[in-house]
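Removed: one protein chain of the complex. Kept in place: all other protein chains.
Which chain is which? They are A and B, in the order written, and residues in each are numbered from 1.
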Amino acid sequence: MRPKAVTRLRTVVLGAIGVSLFVLAWHLATLGNGITGVPGPLLTWHGLVELATAGVLWKNIVASVFRVAWGFCLAVAVGIPLGTWMGWKANVAQALNPTIQLLRPISPIAWIPFAVIMFGGVNVGLLGRRLFDAADVSAAFLIFLASFFPIVTATSSAVRGIDSKYIRSAANFGVTGKRLFTRVILPAALPQVLTGLRLALGIAWVVIVAAEMLGVTSGLGFQVNDSRNNLRMDYVAAAMLVIGSVGLLLDTGMSLLETQALARRGMSRR
Amino acid sequence: MSRLLDLVGSGALMRLSTRIALGFGLFLCGITMLHGGLNHGWFSNRVRARLVVGHLPVT
Partner (left out) sequence: MTEHSAVGTQFDSRRYTNFPAMVEDIQAGNLDAGFVLAPLAMVLAREGTRPVKIVHLGHRDGTCIVVPKDAPVTSFADLRGKRIAIPHRYSNQRILIERLKDQFGFRDQDVTLIDFPPPEMPAGLKAGQFDAYIVGEPHAARAELEGFGKILYFTKDIWPDFISCVLVVTQDLIDDEPELVRELVQGIAASGKWIDEGPKDELVDGLVLDDEPPSVAKERRIVFSRSFGTSPRMQAAQIGGLFYGQPPELLRYVLSQPPDRVKYVDLDLHRADFEEIQGYAERLGFFAKRPVTTDDPFGFDDYCDGRFERTVGPTPHLRPVPEEEAVPE
């Protein structure tokens, strides 16, 4: 075997051992518990199968990914231009940074009541179909808040950190204005921006359980909160497992994008 | 992943950042259609209720 394949095999085997140990410890710690206590892996698995066969699991996964996708993409659409502007113009950064750093540490959970009130009665339709109801908009707004600040901060520091020799040589070649932005600044900042996006998406996904405490009737966070009220702790644990898995998938996707961008720049990670 | 992004647009024609943006857009469209179909009944002729009554699972 080539050394690369050996390393990969070792990663997989060690990972599997870690997961097995965790499941074993989980099983032993919850031995004898019913569905109203802390459920063990077996009960959780049965709960997961029940949710999947009833069809609600897929609906909830889609609903949560939907809200996170919209909140996150809006944060990207607003955050990257704003962050670039802040990174490029020092006085813009000086004007906006205090506000952003003040708002950043506030947990989106604290925003729940305002998110509901602000978007009350907002129903976005398209061709007579309901696209977002008010609860979707409020939840997406919370996700937006969770991911917006990390994106702005990462983008502005990425742009500020661009090696000035790129910009100077671009100027020597007479590249200015829009072309300077699209040809030099954006590509140079992209890898670091993507790292920021990956972190932001992680935070956004973590917030979904809290965001779905407001009046939504679907989503993995709703599944957790609702099953808790209905005394089905096996469903709670199953939903947690799914939240973890989907989060892992999303993170893998983002990290692949990141690797791709770094490869373009002729850099490799570590 | 490189192959995956190439589906969105080939490297020769489009810059990486444009392709990433397009990929995000396509994902957004797809998940919106799925959500509409599964949770808002877009593709079935469901009669919308005239009034929604809220309740909690506690008496």
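We adopt the following convention: a contact is a pair of C-beta atoms (placed from the backbone, for glycine too) under 8 Å apart; a residue touches a chain by one contact, two chains touch by 3 or more.
These figures come from a predicted structure and were not determined experimentally.
Visitor: Given the contact definition stated above, which residue among A:43, A:61 or A:135 touches the chain not shown here?
Guide: Reading the full complex, the residue touching the unseen chain is A:135.
Visitor: From the listed residues A:11, A:107, A:217 or A:252, report the one that touches the chain absent from this view.
Guide: Within the whole complex, the residue contacting the unshown chain is A:217.
Visitor: Tell me which of A:11, A:94, A:230 or A:245 is the one touching the absent chain.
Guide: In the full complex, the listed residue that touches the missing chain is A:230.
Visitor: Just the residue numbers, please: which parts of chain B touch the chain that's not shown?
Guide: Its contact residues with the unshown chain are 47, 49-59.
Visitor: List the chain A residues touching the unshown chain?
Guide: Chain A touches the missing chain through residues 36, 112-113, 116-117, 119-121, 133-135, 213-215, 217, 222, 225-232.
Going forward, only the chains that are shown with their structure count from here on.
Visitor: Residues of chain A touching chain B in their complex?
Guide: Listed in rising order, the residues are 58-59, 62-63, 65-66, 69-70, 73, 76, 129-131, 133, 182, 186-187, 190, 194, 215, 218, 226, 229-230, 256-257, 259-261, 263-264.
Visitor: Which residues of chain B touch chain A in their complex?
Guide: My answer: residues 1-2, 4-5, 15-17, 20, 24-25, 27-28, 31-32, 34-36, 38-40, 42, 54, 56-58.
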